[in-house]
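Partial complex: the chains shown occupy the same locations as in the complete assembly.
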Amino acid sequence: MANRSKITIIQAINEAIAQAMAADDKILVLGEDVADREGGGVVGVTRGLSTRFGDDRVRSTPIAEQAIMGAAIGAAINGYKPVAEIMLMNFTTVAMDMIVNHAAKLRYMSGGQTTVPIVIRMMTGAGIASGGQHSDFLEAWFAHTAGIKVVAPTNAADAKGLMLSAIADPDPVMFIECSRAYGNSCEVPEVGEPIPIGKASVVQEGTDVTIVSYSEIFQRAIAAAKELEKDGVSVELIDLRTIAPWDRETVIASVRKTGRAVIAHEAVRQFGVGAEIAATLQEDLWGELKAPVKRLGAPYTSVPFSQGLEPLFIVSVQQIVEAARATIGTAAAPVAMGIN
Amino acid sequence: MATQIKAGTNAATADAATQLDIYRRMSLIQQNDEAARKVVRSGRLMMPYYSPRGQECIPSAVSANLNDDDQICTIYRGTHDMLAKGVPLDVLWAEMAGKVTGTCKGKGGPMHITHPASGAILTTGIVGSSMPIANGLAWAHKLDGSRRVVIAYFGDGASNIGAFHESLNLASVWKLPVIFVCQNNRYAEHTKYEAATAVDQISKRAISYTMPGVTVDGNDPLAVYAAANEAVTRARDGEGPTLIEAVTFRFFGHVFGDDDAYMDKAEKAAAMDKDPVPLFRAKLIAEGIATEEQLAEIEAKLAVDIESAVQFALSSDMPPPEELTRDVFAEEIA
């Protein structure tokens, strides 16, 4: 079908899982309401899979996230490749032991004997009035945890390619889906090609400032770049796509060129992913930066429910524009002299 | 229907005034739900709305046994529990609308309503989490030497998660004045009870904790009242927790907008035929506890209150931007 129309992220992930399941019967799907009898997932990401691949391979579970993760881990150790859904990222809090103490560590602790090739799919994100317990981006926790990869696509094409790689990956991968972005659509190859985990995408080249982002906030970064272009600012746009391991080479090469960087994500700014990137850049590009690295993220609060407040919680296009302008407006200050 | 450890034998009967009181709460919940669905459908309010329609009887009959200073922990599907416990309509609606006049200044929203004055102390969006915290509240009452009790409401699906198990065990070992009320509406989101739950009656799980457990018809106000009365009395007397399973049905899918395709049509139709609100209404009239006119008057009054609360909510202000970073800590942060 050369001419099929654009598809959404929901459909793209669905197609990726289906493609992988058709190619490898070791791939399983489990989670709350994922089978078609239960509607094929609360937003339909797994719709049709149980009908096509059978109830044995696609199983709805009780509401018991430790049991879900345990089932996925055990099956993975014994040769299967489960794609487990933890409906919302906040619900990882009831399964952290399984994810952190087990999935992430078993390869290491067993000296490489047992491996846990699982994908943990979750949706999250503020902006849809879900309140404080259903909206958090918690990727920094998992990025800080050795042994687990973290992926967060922003568009349907990447979602498809990254899901294929996540499923093929021999290690556990957290796959973060932003609810706000689910409906975004773009052209996506019908037969997906894996997009490597750990590779960022330079979506637009530029010379004045590098904006690094991921997940739905990257869409805002694109809008910000358009806005900045009007002022004649040339923006290099990097969609990180993978948070852990993040693509240091690509980001560093870009910032080496532009001399300026803004990092934007939805999670709380303090102790967030932006901190690691900024800390790395100031060290690896010592003397090459034209301005301090700017970080944008949510304020240090829970996600408020009220529509009067929730939009203020999420990094805005305007904030990204202003941060980028600030890096450019910053007068280049001489480095104080060292003592030797 | 009682399980091994008997419950339901020392139960009190709801007298006429109590029955009328229960009906008033049920009608309030039912009418409030209709209003909520209408407002959400109209787009005037953006909120995730979990209709409690069909489950009116349970908290109404439970609350008829409670004092204002008794406490409840409820869940996202909780407006019925809150209203039955006495959360005022105005602040409830304003919170659902995210307004600064709401119980939580709009910051919690419908899934996190808290109104300490009426005892609605916690609303959680995490399945299973009402129970561990209910224990702590009850522990405080016990330490205080008071006779206050705590109700932990939760669903059938929640009875399969770890927090349920940990909580019931601790409550029993510590003999806490807490009553675990499972509103078994036969579905957890889109999953039928049997597909996820390895026991035919959740009340049997009380055996695991040497706790009285009872299954009651959640559409029968007198049965729920009696079971709750016994459990509340036991809790007040320092005799520890009870597990009550009230079997009911969820009339409008999991969340507003849900397409219901996963539900058994016949099962649903049969359940809706047993709609507890009109049935109890008819019974009150048939038994001469109230006249048609009396009930109509109560209902009309409630309708006015609800309409006024909706207006209050819609016309209230959003919280000011400074509220975004308030209430993180007691000492406000910059």
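Order of writing sets the labels: A and B. Residues in every chain begin at 1.
What we mean here is this: a contact is a pair of C-beta atoms (placed from the backbone, for glycine too) under 8 Å apart; a residue touches a chain by one contact, two chains touch by 3 or more.
On a predicted model such as this, the values are computed, not experimentally measured, just so you know.
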Stoichiometry of the full complex in this file, given that only one copy per chain type appears | A x2, B x2
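One rule holds for everything that comes next: only the chains that are shown with their structure count from here on.
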Report the inter-chain centroid distance for subunit A and subunit B in whole angstrom, where each centroid is the mean of the CA atoms.
-> 37
Give every residue of subunit B touching subunit A within the complex, in rising order.
-> 46-48, 98-100, 105-112, 124-128, 157-158, 160-163, 188-191, 195-197, 259, 261-262, 317-321, 323-325, 328, 333
Name, in rising order, each residue of subunit A that touches subunit B in their complex.
-> 32-33, 37-39, 42, 60-66, 90-91, 93-94, 129-134, 299-302, 304-309, 312-313
